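The complex is shown incomplete by one protein chain, all other protein chains being positioned as in the whole.
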Amino acid sequence: MTYEAVIGLEVHVQLKTRSKMFTRAAAGYGHPENTLTDPVVLALPGTLPVMNKDALDKIIKAGLLLGCEIAPVCKWDRKNYFYPDSPKNYQISQYDQPICKGGSVEIELPGPARNIMGEHKSVALTRIHLEEDVGKLNHGDGASLVDFNRAGTPLMEIVSEPVIRSADEAFAYLTALKTVMIYGGISDCDMEKGQLRCDANISIRPVGQAALGTKVELKNLNSFSFVRDGIAHEIRRQTAVLESGGKIVQETRDYDGQTGTSQSLRSKEMAHDYRYFPDPDLMPVEVDQRWKDSIRATCPELPFDRQRRLQAEYGIPYTITSVLVPDRDLGDYFEEAARLSGKAQAAGNWITNDLLRELGAAKKSLSESKVKPVHVAGLVKLVEEGTILSNAAKEVFVDMFNTGDLPEAVVARRGLKAETNLEDLERWCAEAIAANPKSVADYKGGKESALNAFKGPVMRQAKGKADPKRVDETLRRLLAG
Amino acid sequence: MPKPEDFNLDHVANLARINLTEEEKARFASQLGDVLTYIAQLNEVNVEGVEPTAHAFPVVNVWAEDVPEAGLSVEDALRNAPEKRDNMFVVPKVVE
Partner (left out) sequence: MSQELYNRPASELSQMLARGEVSAVELMKSVAERTRQVEPRVHAFNSMDEADALAQAAASDQRRARAKATGSAVPALEGIPIGIKDVISVAGQPLTASSRMLENFVSPYDATVTGKLKAAGAICWGRLNLDEFAMGSSTENSAFGVTSNPWDLTRVPGGSSGGSAAAVAAGEAIASLGSDTGGSIRQPAALCNIVGLKPSYGRVSRYGLIAFASSLDQIGPFARSVEDAATVLEAISGHDPKDSTSLKLEVPHYARGMAELVKSGRKWKLGIPKEYFGEGLDPEVEASVQAAIGEYKKLGCEIHEVSLPHTKYAVGAYYIIATAECSSNLARFDGVRYGHRSKDAKDALDLYFKSRAEGFGPEVKRRIILGTYVLSSGYYDAYYLRAQKVRTLIRRDFLEAYKQVDAIVTPTSPTPAFKKGEKAANPLAMYLNDIYTIGVNLAGLPGISIPCGFTSSGLPIGLQIIGQPFRETELLAVARAYEERNTWRMQFPKL
């Protein structure tokens, strides 16, 4: 029997705000333990929450980018449960009135090869709501240590419909979601920093069956590849269970990416009963058309829309757009360089090959690059005009990368200008022809390749600085004469 | 409305994370039984079509701009901690 998987993802994304969701203590990552707290974060007696306007702006932006319906009114609920990383022992969240409903994420499945675009699909969303993050538990021997720096960070919970069918689709979904979040300036989605966290609900059923199988919740998928591998592993595990005549148990499993295995989390002795109720400390949020419009005005073009536009507008291939587009800044960089140079393809090549290679080697980010779009455009022009030759251009690029000098300056400083003394070139060509009568005969006899025999000596004379195109032209003219 | 006898004290005390002695259980069960019986008279009220009141004077969009303010120093954050180590709060090990 063949089975198909039914997968729904619950993704938590930290919003990129300066202060926390319900108090103005600073939000941040990588600070010394318990230095980002205040009485509200620590839930000291008497403290009260106050919403962060920017977090609301950002979730509305996320909702608009993903085509969600923004609720005209939403409220806050308390989700009650005890855990040492939760200072109030309830989490302020949204239960039955999330701020965003519906919507979808456009994803791209892996193509048949790296350089060929894969199939695009739309993954429907159930809802997106806003809540607050918890602190961090560090497990030691016999005790746990709690750091509340992360507690209270604004957190978006994005719930997909159970429409994902494979580990690859899940991976593609996360990738696309992350790209949209980065485009919107909503979150950096750095999984290593816990800015994006993912749980998966997975069931399988025989192909053609409408009823859903028993679902298993997979937790601790803490990198993109662990999400893919963990889901693939769980599908295999469930398939094996069913094929051996067993039954799937509804449970929560913990995936260990290091060993590629999963383990059932001992079912809690008490079933969860979160006792949701409206938070009496907070007032509802009302989102009117004006607010939505003002956020919409700040929404960027979606990444896949941009990719399609770049291909259509600049005629550049998927191999380049698929590199440029996932990084909004790189895409912007490209568009600037393409505009300045008027040669999109050449600019794209320089950026996706040389710039990324040098940045990678130097372990630098784009914003740290001394080579700006104006440098790339300048270089493209010099090559285009024949002022420098392509191998010299490579040298210029590396120099610019290190010094930040403009290409013209590098060419002048390093004497990389292509040979333009036409008298010398004329003389070297004539000498080469005179020295090789056999090849002259061959050429005149129709053997086109015989021309190459003259080029070597000319280039040697020119010490490599002659434009091959001009050498070719000159030789043909002299031989024809 | 549920019946006062539905009340399962052990289950609820578990949710509330409070250990009760046998003596407390007996006393609370009877006292809360009385209270629940009294509360059951809310059943008489016709609440059809009545909106719940969450706030006496509701307003909307009460928020603050996203401007960080100084918080507590680590020392102040941990001042009341029953047990601390390495600038963190110590809790006995968490068993899932």
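Assorted remarks:
A and B label the chains in the order they appear, each numbered from 1.
Criterion: a residue touches a chain if its C-beta (ideal position, glycine included) is under 8 Å from a C-beta of that chain, and two chains touch if they have at least 3 such contacts.
Here the structure is a predicted model, which is why all the values come from computation and not from measurement.
Judged over the whole assembly, touch between the missing chain and the shown ones holds for A, B.
Within the full complex, the residue among A:N80, A:S160 or A:T474 touching the omitted chain is A:N80. Touch with the chain that is not drawn comes from one residue among A:E119, A:D273 or A:E426, which is A:D273. Contact between chain B and the absent chain runs through residues 1-2, 6-7, 9, 11-13, 15-20, 24, 27-28, 31-32, 34-36, 38-39, 41-42, 44-45, 47, 50-57, 59, 62-64, 72, 76, 79-83, 89, 91-95. What chain A contributes to its contact with the hidden chain is residues 39, 42-51, 78, 80, 82, 84, 87-90, 144, 146, 148, 273, 275-277, 280-283.
Note that in this section only the chains that are shown with their structure count from here on.
Centroids of chain A and chain B (each the mean of its C-alpha atoms) stand 42 Å apart.
If you check the complex, the residues on chain A that touch chain B are 17-19, 24-27, 32-39, 41-42, 44, 50-56, 73, 75, 82-84, 137-139, 142-148, 265-266, 268, 270, 273, 275, 278, 280, 282-286.
Chain B meets chain A in the complex at residues 14-15, 17, 54-55, 58-69, 71-74, 77-78, 80, 85-94, 96.
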